[in-house]
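Heads up, one of the protein chains got dropped from this complex, but the rest are sitting where they should.
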Amino acid sequence: MDFFLKLFLSGTAKGSIYALIALGYTMVYGIVQLINFAHGEVYMIGGFTALIVGGLLFSSGMAVPLVLALSIASAVVFSAAFGFTIEKLAYKPLRNKPRLSALISAIGISMILQNFVLLAQTEKYLSFPSYLPELEFLRPVREYLNSTQFIILVTTATIMVALTLTIKFTRMGKAMRATAQDKHMAQLVGVDINGVISLTFIIGSALAAVGGVLICSYMGQINYYIGFVAGIKAFVAAVLGGIGSIPGAVLGSFILGWTESLGTGYLSSDYEDAYAFVILILILILKPDGILGKNQKQKV
Amino acid sequence: MALMELRDVCTYYGNIQALRGISLSVEEGEIVTLIGANGAGKTTTLMSICGIAQIRSGQVLLDGEDISRKSPHSIVAMGLSQVPEGRRIFPQLTVLENLDMGAFLRRDKATVRVDLEEVFDLFPRLAERRNQQGGTLSGGEQQMLAISRALMARPRILLLDEPSLGLAPLIVQNIFDILKRINEERRTTVFLVEQNANMALKIADKGYVLQNGSIKMADSAERLLANEEVRKAYLGL
Amino acid sequence: MSVANPILEIDGLSMVFGGLRAIDDVSLHIREGEICALIGPNGAGKTTIFNCITGVYKPTEGRVTIRRGGGQREAIQGLKPNVINRKGLARTFQNIRLFGNMTVLENVMIGRHNALAAGVIRAIARDAATRDEEARLIDDCRRILVKMKLDPFINETARNLPYGAQRRLEIARALATDPFLLLLDEPVAGMNPHETKELEETIDLIRDEEKVTILLIEHDMSLVMNVSERIYVLDYGRLIAEGTPEEIKGNPEVIRAYLGE
Amino acid sequence: MRRSMVVVAILAVSVALILSGCQKSASGTIKIGVAGAHSGDLASYGLPSVNAAKLVVEAVNAAGGIDGKTVELFIQDDQCKPELATNAAAKLVSDEVVAVIGHICSGATKSALGIYKDSKIITVSPSATTPSLTQSGEYPNFFRTIAPDDAQARLATKFIKETLGLSSLAVLHDKGDYGKGFAELVKQYAESEGIRVVLFEGINPGAPDYSAVVNKIGNSGAAGVVWGGYHPEASKLVQQMKDKGMSLPFISDDGVKDQTFIEVAGTYAEGVYATGPMDTSSNPLAVKAVADHKAKFGDEPGAFFLNAYAATLAVVNAIDKAGSADYDAVVKALRSEYVETPLGRISFDGIGDVIGFGFSVFQVQGGVYVELK
Partner (left out) sequence: MERNKLLRDLRSSAIIAAWFSVLLFPLLVMKVSVTGGQALVRFRWERLPAIAVAAFVLSFAWRRALEWNEARGDKPSGSGPIAALTVKARSALALRPIRLTATLVLLAVAAAYPFALGMYHTNIMITALIYVILALGLNLVVGLGGLLNLGYAAFFAVGAYTYGLLWKYAGPAFVSAGLDPGWLFWIALPTAGVLAAIFGALLSLPVLRLRGDYLAIITLAFGEIVRMVLQNSGEVTGGATGISLIPRPWFFGLRLPPRQAATYIYYIAVALVALTVFVVRRIEDSRVGRALEAMREDEIACEAMGVDLVRNKLITFSLGAFWAGIAGVLLAAQTTYINPDSFTLWESITVLMAVVIGGTGSIPGAIGGALLLKLLPEYFRPLAQYRMLIYGIAMILVIIFKPDGLLPRNRKKYTFDGSPSAVGAPVAAGDQEARR
């Protein structure tokens, strides 16, 4: 039972890591129906920015909490700027073109960003200093859940709730939902859809940056390639939960985390990814639109 | 000065010319109808007015101001509201949320609520279904919702694209009655693009006939109704 | 009211969507060689009936049976659309569903899918029989396209056709499947009176020359009253009237629910 | 008639094949290829060898070259993918190189060797450790400046048994050719030594979190953990183990015996054991090589830098000693001549494995790897 609990909690922690990235993924997909392959790269850039800014500030002798806050803030700002720029450069010109074109463009961006960071920074793994505080009250149970995991979990939950509320109740959220359902009509009721789409990318990328900082702190390392694997996993999680749905992305991520964790624990980690994919296939066969996805049945 | 005026508007899709120099004007308080066959360029005209289709030359004037280079949302903000072809209800929003979207640009919450009641008065069916998702409504109800949504913006001019398409005779009658009522009671200017020339000309003050991307005839509605050519080509008589 | 040997008979058909009864105990029948119309307000369930007949939906209750060429009566409800099509029922769609990026001719060729036999192996080998088959296919399609006045457009991409021609192409494609019963869902929606008139003649032609029975849904009363011999009226998923155009025009309930004035 | 056509066709193809085999004559410079992963996720293992080769060649040319001939480098990226490796190899063959420093990954090396072998091109890998590359006897043209995996697996097992005295082990690997190969050998040797292997599993490289498998280690009751693979996963593993309050000895391979591991894992790295090439960092040549690297490229060299440096030196030396770039002569020189390198005085044995340089066990103590004698 104790073993199960440990596995369950580590699955939860892992799920919340996936969720941090999947949230941005699903959000962009929900509005523009684009599989933003470059999302993982934006997350990686967020991590790098935090590392650079943090390093600069820390060596100037600033206090740790302030360094943490400023480096997260700069990661968010720069990642958001990257997201905004990517959309304008590589996706906007393809908005009315076949969907596969935008997918290819996204893959291209992903390659460019990876190699850009490889060339501009380094190909090596770098140690990522953790500026995150050690939470005292978790010390007795850290075998089950440590501080960083806890912080990630709380952040994920907060972001999910905040996003859901924003989309449900604010004016901007309404504009987003309208844009998602019918861009053309949204324009006709006065929604600035270019603005909405830009904002979506900005928010999605900002979330990726938060994920970048937290997850890199947790892993203790960073490299230009970390975005690719994380991006694929987040994509799977988002689809599992029903792509486009915000609670769905989180639920999908948790299911993925639990499956992998329990599968590893009770079976073998040799097939860790396979468990995730088998669950994905089973769920999609039973429910072709994901767990919380909207039924996209065509009207005849 | 006309409320809305098109001057020699040319629009292209790629390099296919869809509109070949259209000029027309709509005065404040009028119902003006644009009739024409499929493919004549009716929808393109509407898209050009509201800025979704980029016009290549010519001008669209609203209150004398050229809006042809403005973005769609700022044109809506100037008081131009459209009921597009095929109604285009937001399928996953409820009736109420759809109407709310209509008032997207308005900040006056109190008057929006008043307008909402007014719209429900106009279409009691919608009041009954206010919490139902837009996609589950029948065609007729969707058309009512589309018109109501456009009205929620308190437009100075209401543009409609084939509101009668695919609707039962009784509902078509109902909708045209209401358009007339809106025009009379609220003094909303109506620009109506229709295939159903008979119905449209009956409620309109003025009509234009569009053919192959250019205006073939322009006259008062009564005279067009009586015109031999129009009767033959568009009224099926 | 029961007729000897209708070619299509619907008996006690009901369709429930999440608690909502879209069709409620509808029974109707079509006789060989007639043109029959199904009218009613939007949302009354007309298209749902079509979908139940053609296999897009599986009806909750009731039977749909057909009888082709004096043969045995067979039940078709719940079968898959392609199977039902093979049994001789073809349809068009309310919002045109052509194969938009294919040419006009290719669209009609798809209609003749089941009239051909070549599989993958024969397609690769392209033996004499297959070449023959293809030649015959083009002949057959030409005949249909000429009949539907679409022959000038053969190599045109379907999406680029004028609206009226798209509607006609849908009918041509349906005819290519060799149906004995053709179901037309709002065939003249969006057409002008002139085009409507033309289609009216075409529908008559199809019935007379191709010997195809026709069931149609339409809001355009001029068409309905001119072409159909019998009319069923549907309201809120129930049949409220059945009769000749004259009877329907005068039926007070139909006037209240549907026609107005 | 038919048959004669067939004969003609066969003749034609044969002539064509023979024609395509005609080689052009060699030119005035000595050409050496450098191949390995220079882009993609394994670039960090490949790029240091490029730098090493550049430094050596620069020094050689500055000193007047070999017999007056300058040495020219041809650098080819294979991303560690077999099919790209054959292309890179083909490119080097058509560039008419005499020897290749590379490839980096064993898989890519295997597929490239198929081409080098038949083209008589000497291949010296700084990092391909799969035992079969030398032990199968299939590749007489292959040499390496690193010991094969079985040597370090044997060393690691001996260390576990004799020094640490562990009775049960959890063996993890990254499912890769190298890591899994090492892990399997450790498992095999350990079991024959009577050590119980209570857990043997592969984990996904690159995953953000290994807490599930760490829990499983805790649950298995293993007295020590062996990791076959590279340092990024190793540092996550040690970190997450310590976070969960586990303090089992952690033994790994030379993929972890890398300063980057300590940089990345920080204090978590303390106490980790790793087998690795003997420590030659105090060797004056090594000191100079590292200093040169810092001067030229601005940072610390990465993995397999010294091995690649030594490989290049060995090749250059062998060509020099052989007096020509002739394949047989150079091979002979490689096998017979000793050369001073940053790895020490080395030569190669009959199957191509390095002599004079082997493995030791290291432990991280105070932020550096300390060789345990």
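Letters A, B, C and D mark the chains as written, and numbering starts fresh at 1 in each.
FYI, a residue touches a chain if its C-beta (ideal position, glycine included) is under 8 Å from a C-beta of that chain, and two chains touch if they have at least 3 such contacts.
Note that this is a predicted model, so its numbers are computed, not measured.
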{"item": "Options B:44, B:81, B:98 or B:164, residue touching the unrepresented chain", "value": "B:44"}
{"item": "Of A:42, A:76 or A:109, the one touching the omitted chain in the full complex", "value": "A:109"}
{"item": "Among A:8, A:201 or A:235, the residue in touch with the chain that has been omitted", "value": "A:235"}
{"item": "Contacting the left-out chain in the complete assembly, out of A:43, A:82 or A:218", "value": "A:82"}
{"item": "Given A:10, A:122 or A:155, the one touching the chain that is not displayed", "value": "A:122"}
{"item": "Residue numbers in chain D that touch the chain omitted from display", "value": "10, 13-14, 16-21, 23, 38-40, 43, 47, 75-77, 80-83, 85-87, 90-91, 93-95, 106-107, 110-111, 114-115, 118-119, 130, 132, 138, 175-177, 180-181, 184, 202, 263-264, 266-267, 299-300, 367"}
{"item": "In chain C, positions touching the absent partner", "value": "54-56, 80-82, 85-86, 90-91, 93, 97-103, 105-106, 109-111, 113-114, 116, 118-120, 123-124, 126, 130, 133-135, 138-139, 142, 151, 154-157, 159-163, 173-174, 177"}
{"item": "For chain A, the residues touching the chain missing from this view", "value": "29, 35, 45, 48-49, 51-56, 58-59, 74, 78, 81-82, 85, 89-90, 93-94, 96-98, 100-101, 103-105, 107-112, 114-122, 126-127, 129, 184, 232, 235-236, 239, 243, 270-271, 273-274, 277-278, 280-281, 284-285, 288-290, 298, 300"}
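Heads up, the rule we're going with is that only the chains that are shown with their structure count from here on.
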{"item": "Chain-chain pair with the highest tally of contacting C-beta pairs", "value": "A-D"}
{"item": "Euclidean distance of C-alpha centroids - chain A vs chain C, Å", "value": "49"}
{"item": "Separation of mean Cα positions, chain D and chain A [Å, integer]", "value": "36"}
{"item": "Mean-CA-position distance for chain D and chain C (Å)", "value": "71"}
{"item": "Interface hub residues of chain D, defined as touching at least two other chains", "value": "none"}
{"item": "In the complex, chain B residues that touch chain A", "value": "50-52, 71-73, 76-77, 81-82, 84, 88, 90-93, 97, 100-102, 104-105, 135, 149, 153"}
{"item": "Residues on chain A engaged by chain B in the complex (per definition of touch)", "value": "171, 174-175, 177-178, 181-182, 184-194, 294, 299"}
{"item": "Sites on chain A touched by chain D in the complex", "value": "3, 6-7, 10-11, 13-14, 17, 115, 118, 122-127, 142-143, 146, 149, 215, 218-221, 223, 225-226, 228-230, 260-262, 264-265, 268-270, 272-273"}
